[in-house]
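Of the protein chains in this complex, one is absent; all others appear in place.
Think of it as A and B in the order they're written, each chain with its own count starting at 1.
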Amino acid sequence: MERFHVTKAKDLRGKACELKFEGERIVTEFSSTDKVTVIDAGGSTLIPGLVDLHTHLREPGREDAETVLTGSLAAVAGGFTAISAMPNTAPVADTAGVVEQVFRLGQSHGLCDVFPIGAVTEGQAGTTLAEIAAMHASEARVRIFSDDGHCVADPLVMRRALEYVKNFDGVIAQHAQDPRLTNGAQMNEGLVSSVIGLKGWPAVAEESIIARDVLLAEHVNSRVHICHVSTAGSVEIIRWAKARGIRVTAEVTPHHLLLTDELARGFNPIYKVNPPLRTEKDVVALREGVADGTIDIIATDHAPHPAESKECEWSAASFGMTGLETALSVSYQALVATKTTSFEKLISLMSSNPAAIGKYEGHGSLKAGSYANFALVDLDAEWTVEPTAMRSKSKNTPFANYVLPVKVNQTYFKGNRVFSGGVK
Amino acid sequence: MSVVLNAGEIARALRRISHEILEHNKGSQSILLLGIPTRGAFLSKRIASMIEEIEGHEVPHGTLDVTMYRDDLRLRPPRALMSTEIPISGINEMHVVLVDDVLYSGRTIRAALDALSELGRPASVQLAVLVDRGHRELPIRADFVGKNLPTSSSERVHVLLQECDESDEVVIEAQS
Partner (left out) sequence: MNKHLLSIEDLSKSDAIQILDTAEEIARISDGPVKKLPTLRGRTIVNLFFEDSTRTRISFEAAAKRLSADVINFSAKGSSLSKGESLKDTALTLQAMGADAVVIRHGSSGAPARLADQSWMKGSVINAGDGTHEHPSQALLDSFTLRRHLRDSAGDLSGIKVAIVGDILHSRVARSNVLLLKKLGAEVTLVAPHTLLPFGIDQWPVNISYDFDDVLPHVDAVMMLRVQRERMSELFFPSEREYSRGFGLTKERLDRMPKGAVVMHPGPMNRGLEISAEAADAVNSVIVEQVTNGVTVRMAILYLLLGGMSA
C-alpha cells in the first residue's frame, strides 16, 4: 500500500495543514512509516474533492457533445471527484442497463466517480414511473431520480415517485417548470424579454411547481430536491418549507449566481439556458438563500452542446452552458468575493452538502476514512477563461474571456493524481 | 490663409456674371438658374435677384442636388442630401444655367449634367461659377467665371457666404 503525505498546505481558513492517505483512503496516522511519498502543496489550499449533483454527460447518444471520459476530464480540472450524470441521454437512463453502462464507463476511466441519476418516468415522458427500484438495486446504486430537462408536471406522478423512493430513502430531484406556462419560452419574462421580443418564461412557472412539490413532500413525508433554483420567489417558498420542517433541499447553479437576463440583449444564445438567466433582484435573492442555508448546494448543470447548437439564431439554439471547469471560480466570485459566504461555507456547498443529499459515502470530506479525494487550489491566482483550452468536448461557456479567481492546481481521486494544471 | 476676394469683389463679380448671362442669352427669356447646394444655391439666388433688378421681372430659379449622381460616393462617408427644387414648369426647352461656387475637377458638374438629363431636355446648359481654380479632370469648362484663380492642388479654396458663414469672402488655404 502506497502512503502519501501532503505537506505545506493550507486549510479552508488559511491555516497550515497536512493530509495523510494510504491507498485510496485518508488516514490519521500511517500504519507504517515505510514508503511515504511527500507531496509538497507549496502553500496551496487543500479542499475536499468537489461533488456535483447535476451534470450532463451526453453519453450514450450525443458523444459529439460530451462523453463520460471528456466530462470526467473537465470535472477533475474543475476540482470535482464525483459527478452525477443526468438521465436525458439517448436512450434515456430509465433502466438498470443504461445506468450501469454509464456507471461502469466512469469506473473504467478512473478519473472521478460518475454516479448516474435515474429517470423518474419512462423516457422522461412524465406518464409512467421508470423502474426506479431496479436502478437502485443495480451496480450503480442510483439514489437520485430526476426527469431533468423536463418537469414531472403531473402531480399524481410526482406524488407516486416521492412515495416510491422512500423504500430506500431516495430523492426526487425536480426540474421545476410548468410546461403549459413555458410553451415556446426563450428567456426570463420581464422587461428585457418585452423589449427584445423573445417569448417570456415567467418566474411563476418555476415557483408554482416548487410550491406544489414541497406540499406533496410534506404530505407523503418524503425527500424532494429542487434543481437549479433561479427566482427570488422560489427561494422564499423553499425557506418557508424548511421552516415548516419539510424535507426539501435545493441547488443553485454558479451562472444563476452571477449572470442576468440583460445578457440576452445581444441575442447571443451562449446565454440561453434552462432555467433562464433572471434579473439582478433574483441573483441577490439567490445569494441570500445561499447565505442563510435555504439553498443547500451549488450544482453545475454542466450542459455541453456542439458549436452548431449555439451558432444560430436564439430560438433555434439549444439551452445550456458548460460549467464544470468554471464552477468553483464563478461561485467564489459570486459568493466569497462579494462577502456573501466564507470560503469554508462555499466548499461545503460544493462537497459535503451534495454528498449528503446523494448519500455518496466517503465523498465530500477530508476526515480519516474518507476517500483520498481532494484538490489543491490557489486562492490568489487569477485565470482567463479560454473556451478552446477547456477539457470539455463542448465550448459553450458564457464566461469566455472572463478573468476569474481561484485556480485548481491538482486534483486527487482515491489517492491518484488525476489532474495537474497549474504547476508552479 | 489669404483672402482672394472680399465682399465688394464678390458682389461685383456676381453683377458682372448676371450681365453676361443676359447678354449671352439675349435677355432673360427662357433662362432657368439652378444652384448646386449648398453655396451654389445661395449664389444662384443672388444672381436671380440681380437679374430681376436689371430686367424688372422675376427669373425662374431653383436648386439641384447632385449627390445621388456623384461618382465618388464610395470614397467618402455618406453625405446628407440637399434640397432639389425645380420650378413646376420644368427644364424642357429652357436655357439652364448651373451655378456653383468653385469649379475644380469638373466631377460635380458631370453629376449635374446626369441629373439634368433625368429631368428633361433643356435647350442648352451653361455654367456659372464664382471661382475657377483649374485642375480639371473632365472636359468641362465654365461659361461665366467670377475669378480665375491659379492654385496648387495642395491648397484649399473656401467660399464663405453671408447666408451660411456670416461673411462674404473667398480665401485660399495652404494645406499643411
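Rule of thumb we're sticking to: a residue touches a chain if its C-beta (ideal position, glycine included) is under 8 Å from a C-beta of that chain, and two chains touch if they have at least 3 such contacts.
Note that this is a predicted model, so its numbers are computed, not measured.
Undergrad: Per the definition of touch given earlier, which of B:G8, B:G56, B:P78 or B:P139 contacts the omitted chain?
TA: Answer from the full complex: B:P78 touches the omitted chain.
Undergrad: Which of B:L119, B:V157 or B:V171 touches the chain that is not shown?
TA: Spelled out, the listed residue whose C-beta touches the missing chain is B:L119.
Undergrad: Kindly note down the residues of chain B that lie in touch with the hidden chain.
TA: These residues touch the chain not displayed: 65, 68-69, 73-86, 114-115, 118-120.
Undergrad: Spell out the interface residues on chain A facing the chain that's missing from view.
TA: 186, 189-200, 202, 266-268, 308, 311-317
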